[in-house]
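All protein chains but one are shown at their positions in the complex.
Chain lettering (A, B and C) follows the sequence in which the chains are written, and residue indices restart at 1 in each chain.
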Amino acid sequence: MTIDELRELAENERTRQKQYISRILYCSSAGCLSGGSDSVKAEFKKAIEEKGLGKTCELVGTGCLGLCGEGPLVLVQSADMTLYQHVDAKTARRIVEEHIVSGKKVEECQIDVNGPFFSSQKKIVLENMGKINAESIEEYIAAGGYEALAKAVTEMKPEELIGEIRKAGLRGRGGAGYPTGLKWDIVRKSVSEQKYVVCNADEGDPGAFMDRSVLEGDPHRVLEGMAMAGYAVGANQGYVYVRAEYPLAIDRLKLAIKHAEKLGLLGNRIFESQFSFHIDIRIGAGAFVCGEETALLRSVMGRRGRPKPRPPYPSEKGLWDKPTVINNVETYANIAPIVRNGSAWFAAIGTQKSPGTKVFALAGKINRTGLIEVPMGIPLRKVIFDIGGGTPEGSEFKAAQTGGPSGGCIPKEHLDIPVDYESLQTVGSIMGSGGMIVMDSTSDMVDVAKFFMEFCMDESCGKCIPCRVGTKHIYMMLDKVIRNEATEEDFALLQELCVMVKETSLCGLGQSAPNPVLSTIRFFKDEYTVKLKRATEFVPDEGNGAQ
Amino acid sequence: MTQQDGKKSAHPSGDNRFKLLDRAITKHQASGYSLIEILHVAQGIFGFLENDLLMYVANALKLPPSRVYGVATFYHFFRLKPQGEHAFVVCSGTACYVKGAIEIQKVLEHECGCKFGETTKDGSVSLITARCIGSCGLAPVGVLDDVVAPKLTPDEALRRVRLWKEQKKEVAA
Amino acid sequence: MAVITFTIDDIQYSAHEGDTVLNVAHANNIHIPTLCYLEGLSPFGACRLCMVEVEGSPKLFPACTTKPAEGMIVRTKTDRLKKYRRMIVELLASEGNHQCAVCVVNGHCELQDLAYEVGLDHVRFPYLFPNKSLDATHKEFVIDRNRCVLCTRCVRVCHEVEGAHVWDIAWRGINCEIISDMNQPWGDSQLCTSCGKCVRVCPVGALLEKGQTVGELRKERSFVKFIVNARTKREWITNGIEEDE
Partner (left out) sequence: MKPRVATAWLGGCSGCHMSFLDLDERLIDLADKMELVYSPIADIKKFPVNVDVALVEGAVTNSENEEMAHIIRKNTKFIIAFGDCATTGNVTAMRNKFTTEDISHRAYIELADKNPRIPDEYVTIAKLLKNARPLHEVIKVDAWLHGCPPTAEQIWSAVTALLQGQTPVLSPAYLRYG
């Protein structure tokens, strides 16, 4: 395929879409599917056929529409955009019969697309959600897909491409925020005949579903980003390491790879250049620690996912000891827009130190749960109260938890901090991959800490002692606090142990496992101290010497 | 069957399912690096990973048995024991926790007389926790025999389990 | 790589290509506690006892896998390190069933030595009292998994030196265990050559020889270094020790 052929394909697809007066885009992501969007789809299909609208109305399964808590969601694209929530088969029929046929909207199911949930967001990674068919490469191409790859391999030198990414200031979206361009540059400069590109799609944080939504709704975006990484560093093989818990994402990825290979957008001599790139999928098997890069690479090679001491870093010695780029899904999803729109465009979004946007999965005790994308630096308050609509009536906001089991709880008094890598760290949390769980007064923070510690304990690989045994003891101590059996001394030891596990563990899992405990102690110390037991004191001469 | 003989032959039991497994092994060129992929396939075919099956994989991929066993036990997804007729998965992700998944777990354990991670004595229901299935917007979430049940309540969970039990009784009758 | 100089506990030392902070320290009689490390085996970096401080970094570094850099200032005995080392030994002691009074290696045990080194007068964490298996099916040896510290020396010596790979680690986290073959009785292992290397490298009394009683088992571990040197550097051949025809 050449660039011209790509543009022709895009044009044809756009023409094809234009023949429809209206398009019904139903959410086909896992969230709405479990809410019954399959039967909604069937009913739409039936109704369209019955009304003989096959030529004027197209039914499309699209990516996540955001408001997952109100699904199944359906977007109707005609003269304007109309978004419907809680759509069941009956509503689906009404949408066809009333909205499509007579132009009369089904008002009781309508959501305002200009409401604060939507207007405060800025979509880059999620730009195609609700626009294209998640299973069609043509629709991705019609939306500008693979243009960036074409531009990169035909017009740019690898170092120019990396230069763009560096100028854009893109930082790793997996949580640590390492500059992506810098990472790529290290791999590019290392001398090796074989190099690899790996995509970390092992989204293991409980309470996070950003990467899943991207893979389900717009898989080509990730493949395109990976291919550009391959071009930039000189790799011809990529692996996507995806959780087994995401069967739909795996299916869509497989399909996307097949389609891309068929069109020659992956494979040998892409865009008739010297660049070849293949992508294979590796399916994880349920181990949170495999989100740690050295563990992930071992898992890709069919081993136990046990981390290795760094250095050497994967950029020097990764898969099969070859230089390896490893980034997460969202990072790769940002590459194509940067190349398409230029680094200056990207750098202007967000903050100076953390440019761009961040996708969050908003959940917990909050009115609007779902998938959102916001510019970096947005105040936390705005995310929770404007976009999320605050906590349900009658309950009061207590804390927002970010960063999953590696993160911390941010209390009320810090609601005004900007959401970026550095600011979150100052309050003892981390950006993490993007899970944001809101807690209200019904959550006991010691119990919350115990919940996360149980997770870390179960997920510890068992290699290093501080994490293997330390997390177990922290968990037991928290349980002791909850049972009102811990003393002041135990509480002091708990804190000492947390710091020790943090500073001596081998990998990120152990080093960050105490964070939820330390952060809840920092902001909700009272909840611990009221549960402590007073130690028995020696009272001379008043003892009851009975036996 | 020993590690040293190196020959790949049909399983002595004559079980045809091994042909399917062999096909996957050939596709991966019998590479030891594909162990996790092969274990996924094997579990998909056989339902769970028996020692005998793991030994077959070890021989085919020319890996030490202890390595294969180590990998199979490291990952939560691999089962070394058969599952019950029905699987009730309760998501234990943070969003589900905040929205009361623990209450659901409690009533189910009480109803089934076994803990999560176990199967009822009659082999009818396996209780399983999942580490976040990524449907946090619909918390708390269960997965009943691969079908997602959103915004689950303890009562609804009980109703569903009892339904399985009744079906079993009917079949028995 | 040219020779570089760096500092350990205020004294300058030189290091060569392939050196680690730990082997430079050991070569110069600076004691840094270790457990999973054994000269001759690949470094594992898991026990975290050999952690050292490096000036200019808030992080701690395991001496066994950290390469010296020019001008690096390493400290091995700070209060912070001492505190952490004690806690690590406490965690280890609480994890297993270490009844020294009835153990074959009593008095010759690396975990005991570590406990004395860090001044472990008592363990502040509750003992976990595991109930793991004891396997005495092998004709010469026994493994008591309740005493295992999961240093994986046995796994590594069996794989790297003997080449049999009988041992590996199964399960994960606090449930990790050393297993032979398909988690079958050691005596049934098809791969075990009964060479006994695993028993000799085990730092504690988890792997033992049959027929020994309390305090009787002394383990000699330097053979690993000799064998590995002989193989990789061909020392025996260059020293004129030829195979008898």
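Just so we're on the same page, a residue touches a chain if its C-beta (ideal position, glycine included) is under 8 Å from a C-beta of that chain, and two chains touch if they have at least 3 such contacts.
Quick caveat, the model's predicted, so the values are computed rather than measured.
Touch with the chain that is not drawn comes from one residue among C:R48, C:H98, C:R172 or C:K197, which is C:H98. The chain omitted from view is touched by exactly one of C:G71, C:P126 or C:P185, namely C:P126. One chain of the complex is left out; on subunit C, the residues touching it are 93, 97-103, 106-107, 112, 115-116, 119-124, 126-127, 129, 131, 146, 214-215.
What we mean here is this: only the chains that are shown with their structure count from here on.
Averaged C-alpha coordinates give centres for subunit B and subunit C that are 36 Å from one another.
With centres set at the average Cα position, the gap from subunit A to subunit B is 26 Å. In subunit A, the residues that touch at least two other chains are 287, 304, 459, 461.
Residues of subunit C found to touch two or more other chains are 169, 171-172.
Put simply, subunit B touches subunit C in their complex at residues 2-3, 51, 54-55, 58, 64-70, 73-74. Of all residues in subunit C, those touching subunit B in their complex are 159, 164-172, 179-184, 190-191.
Those residues of subunit A whose C-beta lies close enough to touch subunit C in the complex are 287, 304, 308-309, 311, 457-466, 468-473, 476, 493, 496-497, 500, 503-506.
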